[in-house]
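Just one protein chain is left out here, and the rest sit where they should.
Here is subunit A:
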Amino acid sequence: MGPARPAPCGPPATGALPHPAGPRLLTGWGRTAPTGARVLRPRTRDEAVAALRSCGARGGIARGLGRSYGDAAQNAGGTVLDTTALDRVLALDAVTGTVTCEAGVSLHRLMTVLLPLGWFVPVTPGTRYVTVGGAIGADIHGKNHHISGSFTRHVRSMDLLTADGQVRTLTPGSELFDATCGGMGLTGLVLSATFDLLPVETSVMSVDTERLPDLDTLLATLTATDHRYRYSVAWIDLLARGTAAGRAVLTRGDHAPLSALEGASGRLARAARREPLAFRPGRLPPPPRTVPDGLLRAGTVGAFNKFWYHKAPLRRRGELQRLASFFHPLDGLPHWNRIYGGTGFVQWQCVVPHEADDALRRVVRLLSRRSCPSFLAVLKRFGAAGPGWLSFPTEGWTLALDIPAGLPGLDGFLDRLDEEIAAAGGRLYLAKDARMRPELLTAMYPRLDDFRALRAEVDPRGLFTSDLARRLAL
């Protein structure tokens, strides 16, 4: 067991709210469309209320670690409420397996604190560097969505600071709770939350890897056997042509039980036997601040994809992997978003219902035919949708990819993919969007009108707003 932790911890709250020097330029993780905003970093609830009161006509929006790809945590000309100083873990209930923490606590921090005690977060995305507030606002999902649903399914309660300056404690089932889950921070500022944890025996993963030669085999395999695994995701090669289009490396697994360590060979197994719950992920030095544009093009990415596909074993069972390399391989390289150069990149993530897999095939074909240089394309089967009004995950296939924003003609091409998705009854992920047509939104999110009506009621002056909200008229 790890050392006992004093709670709460974090910097002591003293003095008045630090006043910012001037506007700061902010972008999302994709580094496109920078806008200027005044950034305030409240350290306590009182400071958060004071910061909210000081928001002018252009309102405010919460921002955690800035991992939303698009403009969700930007507020041009207004105020951005940096939540990362609200970073106290308030309580851990080892009987019910729940944790209560402030909104600015990152999943990285929670893992560092909780893994040695035998607990893991209920849902983790591809990066640990997201805050709990952001996890609720974007209703994030992970490789376990088909089993465990999205993050907010595990939230027991949360404290929300609304535009009237009141702190409301919300529990599942209330309208404001459902609007806040996936509500992109537009219903208020999440101050703290209580959510369920997953008990684990070790901090290593037991992983099955398979190489699948094409998209059809991949979809069939996922449909037939995904329910056997807690975690599942496929990396797919969008640059492979013809019949190989959509060939994939499928990795599925679960937390390794202590029994799996016995008899296992290798350095990781030996280390894990000594210290089963150790969590000390390594990090490489970041790439330089300026990287030339156009490093990632069809040629370089195609070569990488080919290597990555053929490097993967045809079939391997029960391999032990470090938790960080299974869930968060890119976290090993800080500021990896710089490799796309100054023009940045866009993420595009859609979900289509299972029965609309034809649309998915068409989209993959279009991407392959256009040689979209994407080396981070992943495909996954989502389970049932949660109750969040603007929550992204719905039952079906989800495909996510990164593309350099400087690619000529990319804007029109992605519009075409959007049309396919909308026509198939699918939707795009708002936490990743930086470019969709606002007109498509109502078809994609049928509860948008309810969301707007509730927002108008809770926040009649539109105090909580963001670049995303302005761009898409949320």
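Here, a contact is a pair of C-beta atoms (placed from the backbone, for glycine too) under 8 Å apart; a residue touches a chain by one contact, two chains touch by 3 or more; residues count from 1.
To be clear about the criterion, contacts and distances are computed from a predicted model.
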Listed names "Carboxymuconolactone decarboxylase-like domain-containing protein", "Decaprenylphospho-beta-D-erythro-pentofuranosid-2-ulose 2-reductase", "Copper transport protein" or "Homoserine O-acetyltransferase", matching UniProt entry of the absent chain: "Decaprenylphospho-beta-D-erythro-pentofuranosid-2-ulose 2-reductase"
Absent-chain contact - pick from A:L410, A:A424 or A:L463: A:L410
Given A:A76, A:V155 or A:L197, the one touching the chain that is not displayed: A:A76
Where the missing chain touches subunit A, by residue: 22-25, 30, 32-37, 58, 70-71, 75-78, 343-344, 346, 405-406, 410-411, 434-435, 437, 439, 467, 470-471
